[in-house]
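One structure, as structure tokens, below. Some questions next.
Note that one protein chain of the assembly has been removed; the remaining protein chains are unaltered in position.
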Amino acid sequence: MELASRRGRNDWIVAAVPAAAILLTWEVAAAATRARYGVPGPSHVLITWGRMIADGSLLADINVSLRRILVGFAIGSALGYTAGLLLGNFRALRRFCDPYIHFSRYVPPISLISLAVILFGIGENSKVFLIVYTATFMVLLNTIAGVHAIPTNRMRAARSFGAGTFQLFTHVIVPSSVSHAITGMRIAMGNAFATIVVAEMLAARSGVGFLIYNSYQYLDIDKILIGIFTLGLLGYLADLAMRRLDRSLARFRPLGF
Amino acid sequence: MGEAIELHGLSFRYAEGSPWVVRDLDLAIRPGEFFVLLGPSGCGKTSVLNLIAGFERPTRGEVRVSGQPVAGPGADRAVIFQGDDSLYPWLTAAQNVEFPLKIRGMSRRERQGLVAEHLRLVGLVGHEGKYPHQLSGGMRQRVQIARALVVPETRILLMDEPFVSVDAQTRAVLQGELSDIWMRSRKAVLFITHDISEAVALGDRVGVMTSGPGASIREIVGVSLDRPRRRSTPRFGELYEHIWGLISGTVAADAGMGRGSTHA
Partner (left out) sequence: MRDDLLRPRWRVPRQTAILPRTWMPIAVAAQTYVVAVIVFLVAWEVSSRAYGIPLLVPPVEVTFRKLVQLVKQGLLLRDILWTTGRVAVGFFIGSVAGATAGLAMGYWPIIRRMLEPYVNFFRFIPALAWISIVLLLLGTGEVARISIIVYTSVSAVLINTLAGIVSIPPAQLRAAQTFGANQSQIFSRVIFPGTVRYILTGMRLALGSAFMAVISAEMLVADQGLGFLVINARLWMAMDEALVGVIFIGLLGLLADRLFGYLVNRYAWRFYGGTGSEM
């Protein structure tokens, strides 16, 4: 008996059958009760999805949400990685910052929304700020863990070859900790999606989160579902991109860096 | 009484079209015999053990244990695994030894007697309450040995390079103890190793394997030395040299190495 996952050729059939059954039931039930409840069936959702893509409204919302995430994510990752390298290597600095890091990691980014809106206004900056916060701490924590996971002998070897502090950073610490930082970025990306949805529901007039919440006000169930599935798709693609990034960087550290 | 283990034309590969791991292997191990299977890394020794243990099914040929064809793992064959990850980290040394008895539904009183007896046998008195990670590598292998011996129905011990991850001194001690335990218990042992001196020190017979893929047995060498064995005797050295000759022929053909690079 082995528990390792094995994939067969016909796996998708096993998974597809219940999905098809659910979709079919949904379609039939929706069609039967359309007059009473007005719940759209899957085909109706697909048609609306196509229409929203065609008229550009969905892409506009995607565009807005993605820009908020990417700008905040880039700033936050850069901040988090830099801070993580410094805190990971300099004890005194870490000891000083330790309590703040501890506390902040338990503050969900979304709980800062009121502060963000009051300080930065209702515009883009408040949303970007939340994403920066989300990314910074995740990347920071993982980078510190990465720096601490570097085997002592790897550092000593570089020192014995006469590497200075700067060279130690560029030749040992950075390549050794990149993988951890990317792990942090992957998690941060997931959290960024979770944060932006709520932020757009609470304080925005655009974006996929707004689409979902606004459609709720008008009971546009098909648009709600489209918003949800679009988010899932975007989240999946973003995660895929992060994994690709990790793998392509892994090629440059074939010796287990 | 027939043979303890019989292999008839045993062949094994993982899938249709993939290379043969073991090819046309014939072997008979007698009851109470200490048989060592010796060969270079990756030659398929462990696959032979897995086939006898019932973890894998032969692609062709047959495995018989005490005359019966093997249908799967069973309590008549105890396995001592390479490394120590087969111990259960959430159980103490004593609980690990007790595990097979619990599985067999034995009463608490019976279990306690057997567990204490076998912990004593392998010299773990005083360490019963420790968890695997609190024990040294050698002690963990002792737990494995006790756990394998504790089941009364066990007739055969299958050992897969059990001492490979312990230091040289501990290994020598464990080899001596295993030899003693075996002489008292008289269970058949199939012992797998790539260490020639370990093979000569322990085995009644040593089966030298050809290197894989598609391995089989090149020659079976009888070791007629009295126990306890001493490595410094001339006869030990002769057997060592003879077996090294068989192996180096096999390995040199693969690795392009001559006899000069002897290993320890």
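Note that the chains take the letters A and B in the order they are written out, and that residue 1 is the start of every chain.
One rule holds for everything that comes next: a residue touches a chain if its C-beta (ideal position, glycine included) is under 8 Å from a C-beta of that chain, and two chains touch if they have at least 3 such contacts.
None of these values were measured; they are calculated from a predicted model.
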>> Tell me which of A:Ala29, A:Ala74, A:Ala149 or A:Ala241 is the one touching the absent chain.
In response: A:Ala149
> Looking at A:Phe73, A:Phe129 or A:Tyr213, which makes contact with the chain not pictured?
Replying inline: A:Tyr213
> Which of A:Ala83, A:Leu112 or A:Ala188 sits in contact with the chain that's absent?
Replying inline: A:Leu112
>> Applying the definition given at the start, please give the residues of chain B touching the unseen chain.
In response: 53-55, 72-75, 77-79, 81, 83, 85-91, 99-100, 102-104, 131-134, 147, 151
>> Just checking the interface: what residues of chain A touch the absent partner chain?
In response: 1-6, 8, 11-12, 14-15, 18-19, 94-96, 98-104, 106-115, 117-119, 141, 144-145, 148-149, 190-191, 193-194, 197-198, 201-202, 209, 212-213, 215-216, 219, 221, 224-225, 227-229, 231-233, 235-236, 239
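Operating definition for what follows: only the chains that are shown with their structure count from here on.
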> From the C-alpha centre of chain A to that of chain B, how far is it in Å?
Replying inline: 50
